[in-house]
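Omission of a single protein chain aside, the complex is shown with its protein chains in their original locations.
And now, subunit A:
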């Protein structure tokens, strides 16, 4: 081994603590990148594989009643590869001990074959016995939420008839990964069920003998979706078709896709920020390390080593640190990626997980680490190479005191000797001081941003469930009802306010931009479920135009005053041209508000409502739930407390859950940066400090000279970090916002306070660690060698 390689290994060993600290910061930056990439890729891969294995349909179409022979016509549409017709009906499940009946969806399973499309995965128990009409498979998530097992009986009301059914087995399906109670946004395992049942039995229950009410189609490779949808609609229109839609608009898939997109968005937005901060630290620390090798570089040059040879030596040195960090990051990224993906697998209820990381993530991690480390060393080396070896070898460049001397009088008057030394060094090396300040500031910004993000999540929930939605209970009807239903609700004892609404599913279109959602008809001055502007002030609902959620306005690229095409998906399916009257701040969901009367009018109907928000007297809660449960027209009752809990769960276990990991990583990086700044300052000053000890400074005074500098830099970094953090939180919050919920960029003072305390704590711990090093300086040994 060449002597330079000996030097390399020994130098690495000598600075092992610091090298490890740098490597860890780089490692967690790369870890986040690899982990997020692995997570997103794996979810996409797993989803695709799951859909394929269980043959999820590409097109869904509901009809009132179509004879089974229609399926042949559907199969004949060019591009259609497979067809299945089934019965899909609404059901209510009565569980002992549950105040509100639980809504369910009953789907048919062919008697003697597996469904051609939308197969289910039997997770427990047995398949349905074709000879038995009263056996069902129950959605596993729901069964688990209520402790139901195969063999249990279930009381189900379908089409007005109450029956007792036996659970044969528990099933999962790619069609029902997400089960969202109708009228709600967040999925909730406990409050929505799916049952699979014998086809003949379901046909009988819904008066659909020899018929189906839902067609499923799989498409061939080169089918054109719009053409197929059009053909399906044409064939099914006579049978009451409500419009075919592609799998991208299928509820569960749409939700899952949105979740994965949101993870992808945060995986693109956030890790680069973390990696940049880590790279910045790497750059600062590496350049200062090389700077401290100046005399040795000069010596090597004096011996006749070429610049290229010396450059290579130091490149190996910094790459050893940077690549160790990057490799560690890749490794840990895979490990944590697998764990996080497994968490999401369980959450999304995939029966299996295919883990995959894109090599690009590793490559990016390595390139960023290698480039910043090499840049850090080369920029310094170039400067040193420009010096004559005689100059480079001289003990540290003669300090230019002139800048601080101008303040000399002030210094002498105000500061004691050690404080003057701190002040001089800061002023004499402004670039270095600024770089340290910026480094610590960037670390703090990361913590500020992550804490603000946490605050943003809480804020979203708080605002939605206290400012926007102020109801206690929301009732939805099985079909639009007249005003009698509202009077019935108003007459109930304990009901204080009733606010009717009508939701109509619709496709919103602005040129090429479309959104399949709903028009939310509200009363003109809603009290219980309001539209609010950016200042959280109520917006009145208009009858001359639509008020769009800002998320929706963005998707549709539309602004107030412009015309929106609204294709109503119910009744006579009118197509309306309506102006956008305003944009509302929405935090959850993407509503489009229209005045209730005007909505009914444009549908050619009067006083129809699809449900109502209620404010109730808490004391009458149980009585009211009981009454509602027995109203035949009521499809569902959702309590705000349940809805809020569902959303909290979604944010804490869905795509938003990743924020906890990110916050932990932000903390590690912040600490790493502060610690590294302290360590490098110590390394640079070790000999000076030894001199101070020799000329009679106490350990405390020597440490003060070093720690005073760290303290000043840390304190100056706090405001820098706050400002940087504000902008960083905007970027990160945007990365975390989804179609389903938006995370506002908010100024949460406590985030800044907490981040500042974290930085100060990191500085104190680092200071304490460095102080121990100062105490351990052996003045004689440190002064004995030069070079």
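One rule holds for everything that comes next: a residue touches a chain if its C-beta (ideal position, glycine included) is under 8 Å from a C-beta of that chain, and two chains touch if they have at least 3 such contacts; residues count from 1.
By our rule, contacts and distances are computed from a predicted model.
Enquirer: Hey, which one's the missing chain according to UniProt: "ATP-binding protein", "Spore germination protein", "C-type cytochrome biogenesis protein CcsB" or "Phosphoribosylformylglycinamidine synthase subunit PurQ"?
Expert: Answer from the record: the omitted chain is "ATP-binding protein".
Enquirer: Return the single residue from A:301, A:345 or A:742 that touches the missing chain.
Expert: Among A:301, A:345 or A:742, only A:301 touches the chain that is not shown.
Enquirer: Thinking of the whole complex, not just what is shown, which of A:125, A:169, A:365 or A:389 touches the missing chain?
Expert: Result: among the candidates, A:389 touches the missing chain.
Enquirer: In the complete complex, which positions of subunit A touch the hidden chain?
Expert: Residues 2-4, 6-7, 10-11, 14, 295-296, 299-307, 385, 388-391, 393, 395, 781, 784-787 of subunit A touch the chain that is not shown.
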